[in-house]
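The block underneath contains the structure these notes are about, expressed in structure tokens.
A single protein chain has been omitted; all remaining protein chains appear in their positions.
We just call them A, B and C in the order they show up, numbering each chain from 1.
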Amino acid sequence: MTMVDLPAAVHIGAGDLPFVDIGDGSVLKVIQVKEAEGLWILENVFQAGYAVQRHKHTGPVYAYTTSGAWKYDEYSYVNRTGSFLYEPAGSIHTLRVLEDDTHVWFQMYGANLNLDANGDVESVSDGASTLGVYLALCEQAGLPRPKVIRD
Amino acid sequence: MTMVDLPAAVHIGAGDLPFVDIGDGSVLKVIQVKEAEGLWILENVFQAGYAVQRHKHTGPVYAYTTSGAWKYDEYSYVNRTGSFLYEPAGSIHTLRVLEDDTHVWFQMYGANLNLDANGDVESVSDGASTLGVYLALCEQAGLPRPKVIRD
Amino acid sequence: MTMVDLPAAVHIGAGDLPFVDIGDGSVLKVIQVKEAEGLWILENVFQAGYAVQRHKHTGPVYAYTTSGAWKYDEYSYVNRTGSFLYEPAGSIHTLRVLEDDTHVWFQMYGANLNLDANGDVESVSDGASTLGVYLALCEQAGLPRPKVIRD
Partner (left out) sequence: MTMVDLPAAVHIGAGDLPFVDIGDGSVLKVIQVKEAEGLWILENVFQAGYAVQRHKHTGPVYAYTTSGAWKYDEYSYVNRTGSFLYEPAGSIHTLRVLEDDTHVWFQMYGANLNLDANGDVESVSDGASTLGVYLALCEQAGLPRPKVIRD
């Protein structure tokens, strides 16, 4: 066994990628997108009142919360500092942020099918589209192109 | 190390699950659905002219063809006996069957976003919905409930 | 679309599962094990000096660090508060903790092949074996059986 050609771990320090504003002071960082596999990993710091339209996941999602408070309208539990949330493929919910400076990492597979009031798909968010938004917002903010981990 | 409580492999023989008609003599079998993971494994025998609406995959798909011929309208290659096809998440295409008795296994992750002429999502197919269709068609055909591999 | 039979997200709050001592004050919590898929999710709070034998991963690993400092002997970067680490399948390294109260979530696929000085496999750690250790340590500590998320 030799170290030649071994795949190496990739480290992204807290300051290595910029946050961009996604409205009312809530911010987004895209850390990794394996488009071919459908994997996308995001870091958000949300402010109270931030909401994400009711959506259905086509793959599983794993959420790690390190500060603040957020919940799904459809359920009573609240994600707080130290919470872990497992969202199986097929789960449907509406995200709402309860406190300022709510910090969450999301490890997501597949797409978010954003649903209208009838339960029909109004739009779709996935790793590729979210990466596009992130890169555009970085460019608009005059930031250098961030080195998101890619395939 | 003991054999106690070890997970066991699950075998589905060629005749263990029924095919159901999905139109004009093309047939479907649902072999495995891990809904929480977004995995669905299908077996189809298609007749010439069978088509699947243009769709986008939210996860990767792996197709194993054992007879006949089928292709995507968007590409020139033809899947024939012994063909393997890898469809990364995000790929978009329109399936068309060229020959009778075209036999394919599809190992799919995520959902099919079925697109209209404008590229908007008209409907969504996934493991759960396809399993529902399969079970209903089995029931309509007077067949016993098939033992699809589940979570 | 109805809420009937929809898969629901599963929340594990910071205090819902106990930490158990794995030596010198470092502690472990097993949050989720999907044995059939090879997925295991751990939470650790390490003390300075804690080390993990050189190992090779058979699947990808994603690590989220929320306090303290740790690194791999083979690389120079240091995981600190807010660090994300992506370890592709096939990567090999030796974990060493640099500061007390180093808090990390690990989302792991596959097994750790623990290597001796010759690079041969000395032992194997995976979700099933780590869950077994965790449940045994909980029982030894007189704790009720923890509700780890399972398949």
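The rule we apply is simple: a residue touches a chain if its C-beta (ideal position, glycine included) is under 8 Å from a C-beta of that chain, and two chains touch if they have at least 3 such contacts.
Since the structure is predicted, the reported quantities are computational estimates derived from the model, not experimental observations.
Student: Could you run through the displayed chains and say which ones the absent chain touches?
Tutor: By the stated touch criterion, the chain not on view contacts A, B, C.
Student: Could you list which residues of chain A touch the chain missing from the display?
Tutor: 7, 34-37, 151
Student: What residues on chain C make contact with the chain left out of this view?
Tutor: 35-38, 58-60, 88-90, 109-111, 113, 121, 124, 126, 128
Student: Write the list of chain B residues that the hidden chain touches.
Tutor: Touching the missing chain: residues 1, 3, 6-15, 31-32, 41, 43, 62, 64, 66, 72, 74-75, 77, 79-93, 105, 107, 115, 119, 149.
To be clear about the criterion, only the chains that are shown with their structure count from here on.
Student: Average the C-alpha coordinates of each chain, average all protein C-alpha coordinates together, and give the chain whose average is closest to the overall one.
Tutor: That would be chain A.
Student: Rotation angle, chain A onto chain C: superpose the C-alpha atoms of these two copies and give the value as a multiple of 5 degrees.
Tutor: Going from chain A to chain C via C-alpha fit gives 180 degrees.
Student: Among all chains, whose Cα centre is located farthest from the one for chain A?
Tutor: Looking at centroid distances, B is the chain farthest away.
Student: Would you kindly tell me how far, in whole Å, the mean C-alpha position of chain C lies from that of chain A?
Tutor: 22
Student: Could you list the positions in chain C whose residues touch two or more of the other chains?
Tutor: 7 - these are the residues of chain C that touch more than one other chain.
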